[in-house]
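Excluded from the complex is one protein chain; the other protein chains are retained at their positions.
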Amino acid sequence: MLKVGIIGATGYGGVELLRLLDRHPDVDQISLFTSSDEGKIFSSKYAHLKGIFDFPLQSIDMGVLADLDIVFASTPAGVTSNLFPPLLGKKPKLIDLSGDFRLKDPQDYQRWYNKQPVLEEMLEASVYGLSEWNRAAISEAQLIANPGCYPTAVLLSLLPLLTSGLIDGNSIIIDAKSGVSGAGNTLSRITHFAETNENLLIYKLHKHQHIPEIEQAIGQFAKASSPITFTTHLVPMTRGIMATSYAPVTANVKEKDLFDCLEAAYEGSPFVRIIREADVVGTKQVYGSNYCDIHVKVDERTNRATIVSVIDNLVKGAAGQAVQNMNIQFGFEETAGLQGVPLYI
Amino acid sequence: MLKVGIIGATGYGGVELLRLLDRHPDVDQISLFTSSDEGKIFSSKYAHLKGIFDFPLQSIDMGVLADLDIVFASTPAGVTSNLFPPLLGKKPKLIDLSGDFRLKDPQDYQRWYNKQPVLEEMLEASVYGLSEWNRAAISEAQLIANPGCYPTAVLLSLLPLLTSGLIDGNSIIIDAKSGVSGAGNTLSRITHFAETNENLLIYKLHKHQHIPEIEQAIGQFAKASSPITFTTHLVPMTRGIMATSYAPVTANVKEKDLFDCLEAAYEGSPFVRIIREADVVGTKQVYGSNYCDIHVKVDERTNRATIVSVIDNLVKGAAGQAVQNMNIQFGFEETAGLQGVPLYI
Amino acid sequence: MLKVGIIGATGYGGVELLRLLDRHPDVDQISLFTSSDEGKIFSSKYAHLKGIFDFPLQSIDMGVLADLDIVFASTPAGVTSNLFPPLLGKKPKLIDLSGDFRLKDPQDYQRWYNKQPVLEEMLEASVYGLSEWNRAAISEAQLIANPGCYPTAVLLSLLPLLTSGLIDGNSIIIDAKSGVSGAGNTLSRITHFAETNENLLIYKLHKHQHIPEIEQAIGQFAKASSPITFTTHLVPMTRGIMATSYAPVTANVKEKDLFDCLEAAYEGSPFVRIIREADVVGTKQVYGSNYCDIHVKVDERTNRATIVSVIDNLVKGAAGQAVQNMNIQFGFEETAGLQGVPLYI
Partner (left out) sequence: MLKVGIIGATGYGGVELLRLLDRHPDVDQISLFTSSDEGKIFSSKYAHLKGIFDFPLQSIDMGVLADLDIVFASTPAGVTSNLFPPLLGKKPKLIDLSGDFRLKDPQDYQRWYNKQPVLEEMLEASVYGLSEWNRAAISEAQLIANPGCYPTAVLLSLLPLLTSGLIDGNSIIIDAKSGVSGAGNTLSRITHFAETNENLLIYKLHKHQHIPEIEQAIGQFAKASSPITFTTHLVPMTRGIMATSYAPVTANVKEKDLFDCLEAAYEGSPFVRIIREADVVGTKQVYGSNYCDIHVKVDERTNRATIVSVIDNLVKGAAGQAVQNMNIQFGFEETAGLQGVPLYI
């Protein structure tokens, strides 16, 4: 039974980790750490936890952390680059839900995050936690850079088609949409109900920090290197990401080939579902769950494929994949603590 | 391990039962029955179930039902009054989520439901499944009349205060509000997104069929018999019920007395949480869970108490309480299959 | 043609005043004043105004204000108590959308607003701007205390029934519900989309500052003096208020009597609509408009009436009634600039 720590517990990623770890069969102690609200009873801040988690938040203490089996960090950019290096080589496994250890080129981090990157030798220690594509490395790594929400949705749907050469990687366009919880619990005008509700926004055109992460992972897993066009939209709903990607199919490729490829790629991957027959595909199909649903359609008029994937941004796009990676690290069933019917209605 | 059947599986109550029973540790087989869509693969109708429940819906067959350990019915009014009588005295426990077996006076049923009531001798066989108030009878009953969603929220908050005489039962006013899923999956104009979203509706003023159910239960458990005033509102959200009840406090009663009474009443009841300190109380505190949160405030200017309770209408207000009753019937832990952190964000 | 000023233009009340005054046939100049963002082009802050209002926000200057025909203030509590006194007796009419001049007893203001009240002699200069009930006084007043959103919905529905003695004023209970825009543009956790959406909240139980305002107006217009019980709920929608009020009917009073009374009271009041026949009444019936719709139902089992009224909190509950009061002050058609079909879909 594991002793688990969550740093950044008061953010939405932290709260979702707590929801999932609370029902995990191999976890028996969860400690919550924060750099604000130390000593505060957690359920006084989040009333839905009353009777479930009435313990105080702890201040971050390296000695305490070093004694845990695993530490999750759900912190803003720039925090784990300082917090995690002293724990490298120590006992706890480390899973970072922030972007600090994802980009292997420190200049990319500096450019897209506009912050000081972690030292290059530390970056080498981290393994990119795209569970379905990196199981072997994850199982041996101490430090996992858990993927971003958008990259997870995009990569799971595109990588099989790119690695098999069924679509052309040179002109990929990704139109991504997210629910508002992706913006976290920081108050802002674009998350203020009266201005968010009944409003569909486009934001960070061509500037999202997930662009280099997607391109790096395409390079790593599919050996392709063209830049992508990537835009992000904010949808008036709480949870859910849909990535709608567009790419030319290569010569003579049919829709059936794409589906066959996707099904083969994810045979044995319980959280990826290939949806062959569908009039509609929606984010609610995976609400509250660790599933990623993928659908594809070839337009024979243009020889382009439209590739659709949906995830719950807080689960498969964050806390769920983090728990999945923990399962892989510790040799548990990959689905431990993560099974369950999505909350469709 | 139980073999379970759900009649009316294609409705929202049925789908929610499936979500909860799927993770129940003592259930190993779930059969879905329907009077429409027989033979159809369930996940082709509800895409969120793909890979989880890819089995066909079965037609309703008394022989098959009689061989199960328990049968849940989540059917419209007027169905179980015919379906269940032949199963009385047979093997399966029966839990009816419809209103057919709730009202002990057949004339009440006829008046409020405008349908033919079940035979009076059958009515006597049923036990009202308000779990926290009727455990002993539930544990021995074959047939449970599972409470309505509104009555559950109302009764859990009012019964302790009425039985202890802290509030006056002669002029209770209940202003109840529900999310839209309470109306089920039947298409209608008041559940049509473009007319429902950004719209708060009042409906069925003084005419809701849950009125006699609440009054009957107040009579049964608190020996009071005054009529209530009860209105219902439709809130533009999917899940959640809030009941805001108003009643005079009796002489010299203070807010603290009410809280003490509520806490004493639900000591040992893991799903009822008394919220003493609160600036706000919201339905999302219990989203997706079997909790009922209760708060109370005494207005010393008017000597009236405002009593607030929130539940998830599909869980504690329907499928969750049904599973809780199953747990009581079979002597399982009352929380089996029902634990878990609400989906607050 | 009037020259109009709006103080507090960057708040939602100010933006809504601008929307309404922009189409008013008797207004030809609108100046926007603010204590923040001076000099900023308004449409750079509110993109929906691009091409419509590309002028800079002005700092508050008493000389400039004194030269206008009318000044609206949509400011937080505690601002106009200082800003308006120097303008008393000067040229501009003054309409205060804040609560500073509403309560005639300074101790009430201090108690419920927890701020320093305006001097008592200044309070005497203000007239309560409940348009349909105070036309004569409004038409002669320089300074209007524009009613709060909740009081408008409550008073319009209750006053006719109280003044005619059809309902008993001694035990009125009001369960009020509002959309989120009523909380303004101040960022807070209860208006943060991810925690507000799919959440129905009760807040400020028995503590809302609109309680003394309602009681004072009932005293003023209906000569009744009992305290009310009043609760407020936040509904996950942007606009709309519903007040559901409960009161005993007096002896032998029938539902028809209530409707007749209401229709008689508002004959000649174009913005109040009595809805006799209705299965449902919803806030969207008045969305974006200055209407107040009223419905009533008598429960013959309890001899209580349920009285429902709906308004758009930003229009009839704030900016619309303010413009209506301006129309009365200047002798325009009461409906000038305010007509139009609600935005139901």
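Residue numbering begins at 1 within each chain, and the chains themselves are lettered A, B and C in the order written.
One rule holds in what follows: a contact is a pair of C-beta atoms (placed from the backbone, for glycine too) under 8 Å apart; a residue touches a chain by one contact, two chains touch by 3 or more.
Just so you know, these numbers come straight off a predicted model, no measurement behind them.
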Item to complete: Have a look at C:81, C:238 or C:325 and name the one touching the chain we're not showing.
Response: C:238
Worksheet entry | Contact with the hidden chain (one of A:1, A:119, A:202 or A:264) | A:202
Item to complete: Quick one: say which of A:50, A:93, A:239 or A:316 touches the chain that got left out.
Response: A:239
Worksheet item: Mind pulling the subunit C residues that touch the left-out chain?
Response: 12, 15-16, 18-19, 22-23, 44, 46-53, 181, 185, 197-198, 238-239, 270, 273, 275, 277-278, 281-282, 284-289, 291, 293, 314, 339-345
Worksheet entry | In subunit B, positions touching the absent partner | 12, 179-181, 183, 185, 187-189, 191-198, 236-238
Worksheet item: What is the set of subunit A residues that contact the non-displayed chain in the whole complex?
Response: 171, 173, 175, 177, 179, 190, 194-195, 197-206, 227-229, 231, 233-240, 242, 244, 246, 279-284, 287, 295, 297, 299, 301-302, 304, 306, 308, 310, 344-345
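Please note the rule applied: only the chains that are shown with their structure count from here on.
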Discussion item. Using the touch rule stated at the top, which two chains are linked by the largest number of C-beta contacts?
Written reply: B-C
Practice prompt. Could you find the chain whose CA centre sits the greatest distance from that of subunit C?
Written response: A
Response to the item:
Residue numbers at the subunit A-subunit C contact, same meaning over half shared and different meaning under half, come out as same
Worksheet item: Of the chains present, which has its C-alpha mean closest to the combined C-alpha mean?
Response: B
Discussion item. How many angstrom lie between the centres of subunit A and subunit B, each centre taken as the mean Cα position?
Written reply: 36
Item to complete: Please work out the Cα centroid separation of subunit B and subunit C, and write it as a whole number of Å.
Response: 38
Worksheet, complete the sentence: Per the C-alpha centroid definition, the whole-Å distance linking subunit A and subunit C comes out as 46
Item to complete: Quick one: which residues in subunit A touch 2 or more of the other chains?
Response: 12, 181, 185, 197-198, 238
